[in-house]
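Every protein chain but one is kept in place in this view of the complex.
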Amino acid sequence: MNDILPALFHMLVFPGGLFAVAAGLLLKGLDRRVEARLQRRVGPPLLQPVFDLIKLAGKETLIPATANRAAFLTAPLIGFTGMAVCAALIPVSGAYSGLAGMGDMLVLFYLLPLPAIALMVGGSASSSPFGALGFSREMCLMLAYEIPLLAVLLAVAMRVGAAVGGGAELSLSAVAAHQIAHGQFIADPVMWPAFIAYLLFLPGTMGVPPFDVPEAETEIIEGPLLEYSGPALGFFHLTSALKSVVVLGLGVAMFFPAPVPGGAFVNVLWFLCKCAGLMLVSLTVVKSATGRFRVDQAFTFYLRYPAPLALASLILVWQGA
Amino acid sequence: MKKLIATLSARSPWLYRINAGSCNGCDVELLTTACIPRYDVERLGCKYCGSPRHADIVLITGPLTARVKDKVLRVWDEIPEPKVTVAVGICPVSGGVFRGGYSIEGPLDKYLPIDINVPGCPPRPQAIIEGVIKARDVWRARIGG
Partner (left out) sequence: MFGFLKILAANVAKGPSTDPFPFVESPAPKRFRGKVRLNPALCVGCAICRHVCAGGAIHIAGRPDGSGYDFTLWHNTCALCGLCGHYCPTGAISMSSDWHSAHPQTEKYDWCERHFVPFLACEGCGEHIRPLPSALTGRIYADNDVDEAHLARLCPQCRQLETALHLGRNGHEDHKRA
């Protein structure tokens, strides 16, 4: 019982749940604003994602007559709960060390595809042909970007494991603690290919251009999201905001987790700054300057560039370079 | 409280366009307001969405030709309440230069409750933005602001 209460707190308030939602929405707002600036526009206010959610909460939810009601309505919740749990696993150096556990990197690897799976379930349950198209595209893309992610996670785990005595260290808090003690991986040439692979993985998993093939609104009119409206659509947006915190926080924890001197509050801000920096480099700049890949182009891109890069890191680590 | 929610909601009007047999002049102007940095509608929280299910403000262009009438009415029905309908260009408002043609079923307000008219052939992008702002005010009043 004494273990459950703090765990619940971490999942629902900090850093999962409320904190992650707020951080994710802020990051999204910042993303849209910076993107507008990069395109010589003014852009929406910083709190625009919040307004969008309030608006969506007050709209009507329409369910297509031929849809599978239960699956259609639970799909948004699957992704949301998955990401809320994920957010509790992300260590915020200097403020929070992650839920205690042996293999939270493995858990993360299994939970990360949940939003994509939710999209697939929702898309196919909506009985819309565009949803089915989105399903197949999302599936295809997911198969491609999970390979570099797995290789990056393994490279990081084995790099830490090699230093502490063989094997792989799959605890994210231990990974962060090791880097704080022995230097961050972003300064480690062996890990550079893995870092670049992770940067390339981010736009794919967040579904932003040029990898927004599953939700291409000009081709397959938002694919799986086509039939969603009102609060259900809001949940997908929330999930996306949470997911951005999770994947960016994971990147921060794996490559540059070092805290700054100061209290927990300062470190939370520092963590957010690092997330924002990572987001600007890997998502905002990329999406404001690119068009959209075809499905096959996106698929082969991941097999051609990030996967070999991540594997190169993995092999270097394995060889003990 | 309700008023606050209405005010905040009205800062996120998502736009959806329906072409009811338009000559594409008005559609190009809509595209201009959407895509050109000069008339950045995202400042107002607007977003052009691909799916009618996501829309709050519907912009309809074209004189409602006989071929497209049923489809337009059906797509319009797919948009969740509360919604605001804006007729862009003279064609949906009155039939414009096509008025009285054998294939024209318009004007649009015979079939749909229009809230705002933005006449012009085509209207200036600024006029469309003005129409969106007026539609937003109508929408805010409708959800209780």
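For clarity, chains are labelled A and B in written order, and residue numbers in each chain start from 1.
Keep this in mind: contacts are C-beta pairs under 8 Å (C-beta built on N, C-alpha and C of every residue); 3 or more make two chains touch, one makes a residue touch a chain.
Treat the numbers as computed from the prediction; the structure is a model and nothing was measured.
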Practice problem: Based on the whole complex, identify which of A:H10, A:K28, A:R41 or A:R159 touches the chain you can't see. | Solution: A:R41
Quiz item: Which residue, B:A34, B:I57, B:I129 or B:I143, contacts the hidden chain when the whole complex is considered?
Solution: B:I129
Self-check item: Residue numbers in chain A that touch the chain omitted from display
Solution: 36-42, 285, 288-289
Exercise. Name, in rising order, the residues on chain B that touch the hidden chain in the full complex.
Key: 37-40, 43-44, 90, 93-97, 99-100, 109, 113-121, 123-124, 126-131, 133-134, 138
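Simple rule for what comes next: only the chains that are shown with their structure count from here on.
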Practice problem: Would you kindly tell me how far, in whole Å, the mean C-alpha position of chain B lies from that of chain A? | Solution: 35
Self-check item: Residue numbers on chain A that touch chain B, as the complex places them
Solution: 32, 36, 39-45, 48, 50-52, 54-55, 58-62, 217-218, 221-222, 225-230, 233
Practice problem: Using the touch definition up top, name the residues of chain B that touch chain A in the complex. | Solution: 5, 8-12, 14, 37, 40, 42-45, 49-51, 53-54, 56, 78, 80-82, 143
